[in-house]
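What you see is the complex with one protein chain gone and the rest in place.
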Amino acid sequence: MLRIPCPWCGPRDETEFCYGGQAHVPYPADPSTVDDADWAGYLFFRDNPKGWFAERWMHRAGCQRWFNVVRHTVTYEISASYPPGTSRPDVA
Amino acid sequence: MTWQLTPRLPAQPDFLWAEAEPKASYDVIIVGAGGHGLATAYYLAKNHGITNVAVLERGWLAGGNMARNTTIIRSNYLWDESAGIYEHALKLWEGLEADLDCEVAFSQRGVLNLAHSLGDVREGRRRVNANQLNGVDAEWLTPEDVQKIAPILNISTDVRYPVLGATFQPRAGIAKHDWVAWGYARAAHAMGVDLIQGCEVTGVLREGDRVVGVDTVSGPIRAGRVALAAAGHSSVITASLGLRLPLQSFPLQALVSELLEQVLDTVVMSNAVHVYVSQAHKGELVMGAGIDGYVGYGQRGSFPVIEHQMAAAIELFPIFARAHVLRTWGGIVDVSPDASPIVGLTPFEGLYVNCGWGTGGFKATPGIGWVFADTIANDRPHPLAQPFALARFADGALIDEHGAAAVAH
Partner (left out) sequence: MRITVDGVQLAARPGDTLASALLRAGRRVLSQGIYTGRPRGLVSAGVEESNVFVQVLSGSGEPMVRATEIEAYDGLRVRTLAGKGLLPDEPDEARYDKTFAHTDVLVVGGGPAGLMAALAAGESGARVLLIDDQPRLGGRLLASRAIVDGLAVHDWVSSMRDRLQALPEVTVTSRTAVVGYYDHNYLVAVERRTDHLGSAAPATMARHRLWNIRAGQVVLATGAHERSIAFADNDRPGIMLAHSATAYAWRYGCRPGRRAVVFGAHDGALAAAVELADAGVEVAAVLDVRDVVGADFAAALARRGISVQTGATVSGTLADDDGVLRAVLTSAGETVAADLLAVSGGWNPAVELFSQSGGRTFWSEAAAGFVPDTAAQPTHCAGVLTGAVSLARVLSEGAGAGAEAARAAGLDVTEPATPSVEGELREEAAPAAYFCVDSAAEETVFVDLQRDATLHDIRRAVGAGLTSVEHIKRYTTIGTAADQGRGSGVLAVGVLAQLSGRSMAEIGTTTYRPPYTPISFALLAGRDRGRLADPERVTAIHDWHVEHGAVFEDVGQWKRPWFFPRPAESMDEAVRRECAAARTGVAMMDASTLGTIELQGADVGLLLDRLYTNVFSSLKIGSVRYGVMCGPDGMVIDDGTTARLAEDRWLMSTTTGNAAKILEWLEEWLQTEWPDLDVRCTSVTDQWSTVVLVGPRSRDTLEELAPELDCSVEGFPFMTVRQAAVAGIPARIMRVSFSGELAYEITVASWYALAVWEAVFAAGEITPYGTETMHVLRAEKGYPIVGQDTDGTVTPQDLGMGWIVSKKKPDFVGKRSFARADTSRSDRRQLVGVVPVDGRSRVAEGAQLVSHGAVLTQPPVAMHGHVTSSYHSVALGTPFALALLDAGASRHGEVLDAVDDGHATAVQVVSPVPYDPDGVRRDG
C-alpha cells in the first residue's frame, strides 16, 4: 500500500486516492487540426516506462483535488508531488 | 486413524529441453519465452518448417505471467473477432496433449460467469446468444441450475448481490500453466528451436525501417524477423525504436489456499464482485484478484486489493470463510484501451508484435501461437489476427470487450 503525499493534505494511504495515468498529456488546443494518428495518440497512447514516471492522482477520500506525482514504477519510490499546471520538478 | 491417499498427478517427461548458446543470427527471433513466445516458436517449426529460431528470455523460461496466471481457459467472448481467436485456441487446447505428446492437465470442467444485476443478466444472455451463433458452446443458467454445478455457491436472494443467473461454457476449464509452457518448449526444442534463458533483449537493431536483429545483455544477435511476445514488457522494448504501443502495465494478483478436499468442480467467475476461482488439480483454491489501480512493474500487488476480493468471495462462497491464503503473487499485465490484444505487423519491416492480452491471454496460448507464427511466416496478418491490428486505435474500430462483457480473465 503506497503512501502518497497529497500536496494539500499530506501523506495518506493509496486507498484514499484514485489514479489518473500519465501526467502532462494536455487536451489538444484545437482537436480539429490534429490528424487521426495524433488524435489516437492523445486518446490511447501513454508512456509506459520502467522507471520514473510522472502520473496523476486525485485525493478522492480527502480534498478531491488532482495533483501529479513522480513515482518509480519498479521500486514504487515517490520522489515528488506537485499541483497540476506546474511542470515536472527536476528530481530523480 | 486411517487417512486417505491422494493420487499423484501424472509425471512430467523425463526430458524437457537443453539450454542453448545464442548463435550469431537466426531466421526468426522471438522475444519472450512465455506461453505465447513458446507456442509461436512451436508452430513456426511445425506448421511452417521454420526452425532456425531462437526464443530469448530475460529470466527463466515461462517465468512471467505464464507462471502466474489462474489458468482459466474459455472462448465465450462477445465479439466475433474475439470469439474467432479464442475459439480457435480452445479447439487447439482440445487436441493439445496429443499434439505435444505431453500431459498439460487440461480439464474441461466448465466456467460459470455469474450475473448479479439485471444489467448483468442482459449482458450475459447477449453473450450466450452471440456465442451460440458463433458456434461457441454456451448456456444461460438459472440460479438453481447454477447451484447444481457449484453446490457451495450461495444463491439465496437476501444477500447484497444475489446470483440472478449465469452463463456457462461446458468446454471451458483450466490447465497447468507450467506444463503447457514446458510442453511447447520441449516440442519446439525437439524441432531445433534454441531456447535461451537469462538473455534480456535491450534494444532492436534496425537498418532504416527494417529490423535486422536485437541487442541483448549478451551482445547483438541478427535475425531476419523479430517477433515480440514480451507481454507486460512490450512497450519497454518498442520504446527503443520510438514505436509507441497503447499499453499500460499493471500488476495483477492471484492467490492460492492450502490444499483442501474437493469442494468446487468448476470455475466460477463473477466480474461484478471480482471473484475468479477454481480448485486446482492438487486441491488448492486458486483465485484471481483484481488489478492494481495504478501502473507498475513491481511483481507484487497491493494488499487492499486482496482484502476487498476476499470479502466478495465469502459472500458468494460462505464455506470459504475459514480457508487460508497461503501465497499471493503478482504478474505484470499489458492492458490495451479496449482490453483486446494487439497482434500483427508494425511500421518496421520484419518486426511483429503480439501484446495487450492483459488479464486474459493464457487461454489464447495455442491459438495465438498458431496465428502469430502464420503472420510472421507469411509477413501478413493471419485472418484471425487482422481485426487486432495496431491501426484500429487510429480509425476507432476498437474491439471493446470490457465495454460490454466486462469479463477479461
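Just so it is clear, A and B label the chains in written order, and each chain counts residues from 1 on its own.
The definition used in the following text is that a residue touches a chain if its C-beta (ideal position, glycine included) is under 8 Å from a C-beta of that chain, and two chains touch if they have at least 3 such contacts.
From a predicted model like this one, the values you see are computed outputs, not experimental measurements.
S.K.: If the full complex is used, which shown chains touch the chain that is missing here?
M.R.: The omitted chain makes contact with A, B across the full complex.
S.K.: May I ask which residue of B:Lys23, B:Lys148 or B:Arg327 touches the chain that does not appear here?
M.R.: B:Arg327
S.K.: Just checking the interface: what residues of subunit A touch the absent partner chain?
M.R.: Those residues of subunit A that touch the unshown chain are 1-3, 13, 18, 20, 26-28, 30-32, 34, 36, 39, 42-43, 56, 58, 60, 64-66, 75-76, 84-85.
S.K.: For subunit B, which residues lie in contact with the unshown chain of the complex?
M.R.: The missing chain touches subunit B at positions 1, 3-8, 12-19, 60-61, 63, 67, 80, 116-119, 121-130, 132-135, 140, 159-161, 178, 197, 257-261, 263, 282-283, 298, 300, 302-303, 306-315, 318-329, 392, 394-398, 400, 402-404.
Definition applied: only the chains that are shown with their structure count from here on.
S.K.: Can you compute the centre-to-centre distance for subunit A and subunit B, using the mean CA position of each chain? Integer Å is fine.
M.R.: Chain centres of subunit A and subunit B, defined by C-alpha means, are spaced 29 Å apart.
S.K.: Enumerate the contact residues on subunit A facing subunit B in the complex.
M.R.: Result: residues 1-2, 14-15, 18-19, 21, 36-37, 39-41, 43-50, 53, 55, 73-76 of subunit A touch subunit B.
S.K.: Would you pull the subunit B residues touching subunit A in the complex into a rising list?
M.R.: Going by the criterion above, the answer is residues 233, 235-236, 239, 244-249, 293-298, 302-304, 337, 393-395.
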